[in-house]
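Yeah, one chain of the complex is gone here, protein chain that is, but the others are all in their spots.
Coming up: subunit A.
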Amino acid sequence: MSEADMAIIKPEMMMKSYIWLETTDGSIQQVEQEIAMYCPMICHEVLQKGLGAGSSKNCAISLPQRVNPAMLSLILDYCRFHQVPGRSNKERKVHDEKFIRMDTKRLCELASAADSLQLKPLVDLSSRALARIIEGKTPEEIREIFHLPDDLTEEEKLEPLKNLMDDPRIRLLNRLYAKKRKELKEREKLKGKEVEERVDERSVDDLLSFINGKDHKVVKTSKSKKKNRKRKEHKNKVSHNLHSKQQGVQIVDETASSLGGVSNLPSMEEDIFSLKTDSEDGYVDDGMDPVLKEMLDREVEDFARRLNSSWVLSSGQERQPVHFSINGNGATRRLTAFQVMLGSLILLMVFGWQVPEFCGVTRKVIMHSPSSPHWWISTVKGNSRVRISGLTGTEGGDEWFDLFNIILDEASGLPKFDNVPANREELVRDDSTQAAERAYNRVERALTSSILSFLTLVAPMY
């Protein structure tokens, strides 16, 4: 079509015909028609708008935005060379190689301009040149050439595909990232779980109490009565917990008033709680309630812990009842175990004196003879018989004597001792000996009981 047009044009006008082209900056150029028609876009424009288009300054063909005057002249040079039919392929190639030697900025502009004029051979040529610039260069070099911003994060850069050479490092990084992500997820899950758990438990309790409440009393729709009921039930439960834990601690309902700050907290909780159940869908105020609940629970726990520890340290204080939160078990449990052990140790120490006597453990008895300066220490089993030992002399042997009436055991015959006084009736236990006895025994008992109590302390730990 265009050829036919051009064929018509040429014979008619002997001189070269010109087309007027206008770039976006307003400058108008006059170009030989055949050169301009080499660009498909100009060709189409001419054909569409008729031959009148571009024939004078006034109706110049306006070129697309990306074609600036410098680029236009370059493109026209290109067209001027290539539209001549007689050139060989080799000539064209040589020309192209020379033509394409320009700085990168102009190359990019040229590619863009050629693309908007739909001049495919030139687009290919400039793309090839740009590819040659890019290939084989490091990313930093490429960024410098094309003024690219280095705005990728390190993590993004090290995606597995890009750096095949650095495999172990990337694997490690990925593992670390995965771990971190997991941790974050788990933390979030835990948070979510805690909130949800509390919420769920409460709702079950509420339902139960509600049901129980219904059985006993007439159902009243007023909120305040519900609140009171719940408060009492709740307190009763709490008191139940307390009773089972500690001995000798009494909770009286009147103590509710003495709680002061503590009582307000449970009531506030129940306010929120009732709000929740009163609303249709229990989770209307999602954002607020769980957070507030969490906060309150934590405060209550802290308070309870503080109270618990103070009770343990000063044993015998009854005044302050403790409000145990449902979730505060972990910390307080440990405290009470320690308390138990400590208490048992004290008990053992205190009552350890009595134990050996009741158990029938042996003790030492000291006797002396008035006529001689000797003292005899003998082991006594039970209360009645004395066994004098260690008085061996030449033959040795033990004899049993009755403590109170030192009677010779007839079965053993006459002992032959050196130091035993001939008259055994002389062995007496008088005050001095008894004092010594007591002292001696006390020391011995203390030692054994302390060892025993230590063993009992250690054993439960394992």
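Heads up, the rule we're going with is that a contact is a pair of C-beta atoms (placed from the backbone, for glycine too) under 8 Å apart; a residue touches a chain by one contact, two chains touch by 3 or more; residues count from 1.
Just so it is clear, contacts and distances are computed from a predicted model.
Name of the non-displayed chain as stated in its UniProt record, restricted to "Histidine-containing phosphotransfer protein", "Sister chromatid cohesion protein DCC1", "Golgin subfamily A member 7/ERF4 domain-containing protein" or "F-box domain-containing protein": "F-box domain-containing protein".
Summary of contacts with the chain left out: across A:70, A:102, A:134 or A:435, the touching residue is A:134.
The hidden chain makes contact, of the residues A:16, A:105, A:181 or A:298, with A:105. Residue-wise, the contact with the chain that is not shown comes from A:148, picked out of A:28, A:70, A:102 or A:148. Of the options A:96, A:115 or A:301, the residue whose C-beta touches the omitted chain is A:115. Contact residues of subunit A toward the unshown chain are 104-105, 108, 111-112, 115, 123-124, 127-128, 130-131, 134-136, 139, 142-143, 146-152, 156-157, 160-162, 164-165.
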